[in-house]
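A protein chain is absent from this complex, but the other protein chains hold their places.
After this line comes chain A, so read on.
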Amino acid sequence: MQRRDFFKKLGSAAAVGAALPVMSFAANAPKPVSPNKMDYKTAIDTITGGKTPKKSSKVHLKVPEIAENGAVVPVTVEVDSPMTDSDYVKAIHVLSTKNSNARCIDVNLTPANGKAYFSTRVKLGGTQDVVGLVELSNGEFLIASQSVKVTIGGCG
């Protein structure tokens, strides 16, 4: 019986010893979590409120097809619109399909802009699609997307 007890103790000690380094390693390096994590699908649903956006040739999305550096990807969205008080572009949203937070920026425009245009630079974590979602003043949603090949990810 004594011998059995000895082996039992030995086994439990070994198990604790094996578990300890794993735990300490995990404590040292917690997994970074994005502050506002959001899926691409939920992002589209929250913006449109359940409506399905239409694919349209009115939205001109300008993104490079191959981005050498994912940290700086220039994005330009331009919409054919008269921008009068009765018919104008209400908002331009720039989204990415695979970033941990799909939403990049929402731009709320007014008729005082004169032209529905927005451009900026975004970070992309990997090869994915960049999407331009446009909200018109009559409540319609238009969409345009293009895939971007990223050789070096940008979300460090």
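Convention: a residue touches a chain if its C-beta (ideal position, glycine included) is under 8 Å from a C-beta of that chain, and two chains touch if they have at least 3 such contacts; residues count from 1.
The working rule: contacts and distances are computed from a predicted model.
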item	value
Record-based protein name (UniProt) of the chain missing from this complex, from "Na(+)/H(+) antiporter subunit B", "Formate dehydrogenase beta subunit", "Thiosulfate oxidation carrier complex protein SoxZ" or "Multiple sugar transport system substrate-binding protein"	"Thiosulfate oxidation carrier complex protein SoxZ"
Residue in contact with the excluded chain [from A:42, A:110 or A:151]	A:110
For chain A, residues in touch with the removed chain	29-30, 32-36, 71-73, 96, 99-101, 103-110, 112-115, 117-124, 154-156
